[in-house]
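Every protein chain but one is kept in place in this view of the complex.
Order as written gives the chain letters A, B and C; numbering starts at 1 within each chain.
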Amino acid sequence: MTYIPTTVSVPVPQGLRPRCSEATCRVVSNTPVNGEYRLLTLDAPEAILDCQPGQFFQLLCPAPEGENPFLRRPMSIYGYDKSAGRLEFLYKIAGAGTRGLATLRPDDTFNVLGPLGQGFSMPDDWQNLMLVARGVGLATLAPLARMAQERGRKLTAICSARRPELAMSVELFESYGAEVIVVHDEDGSSTPEALRPLIEARIAKGDVDAFYTCGSSRLLRMLQDLGESHGIPGEIAMEQQMACGLGMCQACVRSFRVGDRIIQRRVCREGPVFPISEAM
Amino acid sequence: MTYIPTTVSVPVPQGLRPRCSEATCRVVSNTPVNGEYRLLTLDAPEAILDCQPGQFFQLLCPAPEGENPFLRRPMSIYGYDKSAGRLEFLYKIAGAGTRGLATLRPDDTFNVLGPLGQGFSMPDDWQNLMLVARGVGLATLAPLARMAQERGRKLTAICSARRPELAMSVELFESYGAEVIVVHDEDGSSTPEALRPLIEARIAKGDVDAFYTCGSSRLLRMLQDLGESHGIPGEIAMEQQMACGLGMCQACVRSFRVGDRIIQRRVCREGPVFPISEAM
Amino acid sequence: MKDLQTIDLSARIGALTLKNPIMPASGTFSEDLADVFDLDVLGAHVLKTIMHGTRAGNPTPRVCDIQSGMINAIGIPSKGIDYFRDEMLPYWSEFKAPLVVSISAHSYDEFARLCREVSLPGVTAIEANISCPNIEADGNAFAMRPDTTQEIVTRLRTETDLPLWAKLTPNTGEPVEVARAAEEAGADALVVANTMLGMSIDVDSRRPRLGNVMGGMSGPAIKPIALRMTYQCARACDIPVIGCGGISTLNDVLEFLIAGAQAVQVGTATFQSPTVMARLIAELEGWMTTQEITSLEEVIGSIEGSEAGVFE
Partner (left out) sequence: MKDLQTIDLSARIGALTLKNPIMPASGTFSEDLADVFDLDVLGAHVLKTIMHGTRAGNPTPRVCDIQSGMINAIGIPSKGIDYFRDEMLPYWSEFKAPLVVSISAHSYDEFARLCREVSLPGVTAIEANISCPNIEADGNAFAMRPDTTQEIVTRLRTETDLPLWAKLTPNTGEPVEVARAAEEAGADALVVANTMLGMSIDVDSRRPRLGNVMGGMSGPAIKPIALRMTYQCARACDIPVIGCGGISTLNDVLEFLIAGAQAVQVGTATFQSPTVMARLIAELEGWMTTQEITSLEEVIGSIEGSEAGVFE
């Protein structure tokens, strides 16, 4: 085999620090949460911790026994703390890549690329925020709670789940001062029919300047409808199969309705956060 | 992904226990010996420990960083102990596969297939044995020492090396009662010209009924020559690139001179041990 | 809940019924494997290609490994038809599993003659390895082109009444046309496919890593190619397709069946794990039980939403 230098420094564009970079992170812990999900906490270099809620990383997942996830896997930032050098992901085991993630043990190292994409915005006139999400979508919205608290916004989080005890991130939202409403399938409180009056009551009280959501297309349609009727804007984080995560390959396009045109945008580059009104 | 049962028992031919089998072994230790070599000690199941000196295993080497050794790698049995459940290999780092072996740490598990091939024979009329080998070839011949002691044969081991301190297995040979002669390149004692009179002196004393060797083609030619002149038989362990290790693929053929014909034999199946007189 | 007593793994290859769809690929199987597991569990036995006379095969090194696979340039060392008839056939006839004999030659006449001569009692089917260089076509393999495929299969068809399988090559640019030509010429089944031509170089010595310079890639690296060809051929032809290329897990077997294969051949995977075929049979049965599927017919060709696009 051939001589391969172990580290080579790569020239970075003059005056521009790389917007994203690859980094080898050390696993601090990787533990089950709520049965279906796992929380992966990494010791990460400062250089990759200028993150915004809604951005994501591309993880080079280790190979689980007998499988070989080749492409990186996109994962929303669940938590980040630049001063502590901490980066967190909350994930659900779906296939080879996430099975590989589940094999990571404390002190293992692995490679991440990020932060990537455009995060959530929070304009000054969005004072009263309502977050509605379900399942792993709540992972994506989690860092919004801290951002809302830091900017002194009021946040109501509607957390939907199959059973009440499966609702994610409830304590986290509460710890950042959010009001949390858990709805679930067992008592039917999570159906759009049940949710709608709940949200409309809040709107009527003037409690909702903007929505944030993620994941469920039923929730999306309901929020688009409510948003249109009541003139309430909002943002959604979307998913799509990816290869590069940087904007180069055009794998991750989705269609959006902009005015009366349908256009294609890259989830990894223009997104993953988009206006609720334009999502399809 | 698909449901895959984790263990499935495989039907074995009636009345025949598998001659070789796959087994997952636990690493006991994997430590450097003599700078260039490493000794891998495994905790192995009884089923694969009916070994003969000269046989080999096919190791499914773990992937080192950035490489992916696909085929199994053949490795001679350096030591085995059925009652203790121990199996040992002595290896030199050559490429991806052996680099992968070097990553194994105690308590890691990995998969081996064996024992494979035909080992050394030791007919009753071979009472005074002379072993001549160099480098990693000494690993292959090491288990002969115990076999010789068990059968009450007298063994002289000529261990050749670049420098005296690099000679392998000297203590091991001595511990099984062999007389050890170390020859090396620094004082020129390892050249065929220097070795030949040394060996001929032993032959003259009636001290050599058979030779065993491995590895070096210069040594082979010298022993073929001596063997022919003095009517001394012997065996050599040979190497060849392999795929299956079982005899199925015909990757590992070498040419042999049998009478006045040149024939091809599979190193993994008819070998790796062959008569010195027929090797080419 | 269905009656799972009746789970039926049998695979129909034309008139032939195999007790399960798992068999070895030619050149990756021999009597040596009988030491490792009971070979009668297999759907069929497929032998290494034989040629008419005795031949040495290629120079060593004959194999090297690559990312997720290997390249071989074994060639076809052959002890000839007499050795086959006198030594091999009696051995293999002792087994209950049907025997498939792979044959090849460098010319139409030699191929036809060999086909006639191996059509012996004890042989269940003949697999024509038409990926072998055809001296009458500039050394191009018969299966590189529809016309040479048509011609050779037509010739072989007249020489034997045994089921005749044509083994295709992935190195052609016209796999569907070649498959159709084999079907029209009377092949009873298609084996899709043989190895893909590749190369590897040792950078330190600057030498090819195979004695023959180039060789045939096999193993997981070629699976998507073989699967694509299996799908293309199964859609284009009415005769059964036997998938082959990179199969090593139950998931791989199922992909080929769903794409339209009636059965599969397993090659290189046996080099990594000699018992893999026996394991795949047991795993397939386990999967059918869990999925409450009683017949392979429910799986074969069951691909959904495959209105093929144009690839560009």
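The rule we apply is simple: a contact is a pair of C-beta atoms (placed from the backbone, for glycine too) under 8 Å apart; a residue touches a chain by one contact, two chains touch by 3 or more.
These numbers were taken from a predicted model, which means no experiment stands behind them.
Of the residues C:I7, C:A34, C:L120 or C:V213, I need the one that contacts the missing chain.
C:V213
Out of A:C25, A:I48 or A:L113, which is the one that touches the chain we can't see?
From the options A:C25, A:I48 or A:L113, the contact with the absent chain belongs to A:L113.
What subunit A residues would touch the chain not displayed?
Answer for subunit A: residues 1-5, 8-14, 16, 18-22, 60, 68-72, 113, 240-254, 264, 269 touch the chain left out.
What is the set of subunit C residues that contact the non-displayed chain in the whole complex?
Within subunit C, the residues that touch the unshown chain are 58-59, 66-69, 71, 73, 75-76, 104, 131-133, 139, 141, 144-145, 171-174, 196-201, 203, 205-208, 211-217, 220-225, 227-228, 231, 246, 251, 254-255, 258-259, 302-312.
Everything that follows uses one rule, which is that only the chains that are shown with their structure count from here on.
Farthest chain from subunit B, comparing Cα centres?
It is A whose centre lies farthest from that of subunit B.
Can you check how far apart subunit A and subunit C are, centre to centre, with Cα atoms defining each centre and the answer in Å?
Averaging C-alpha atoms per chain gives centres 47 Å apart.
For subunit B and subunit C, let me know how many angstrom lie between their CA-based centres, rounded off.
35
For subunit A, jot down the residues that touch at least 2 other chains.
Residues 1.
On subunit C, where are the residues touching two or more other chains?
Each of 68, 249 in subunit C touches at least two other chains.
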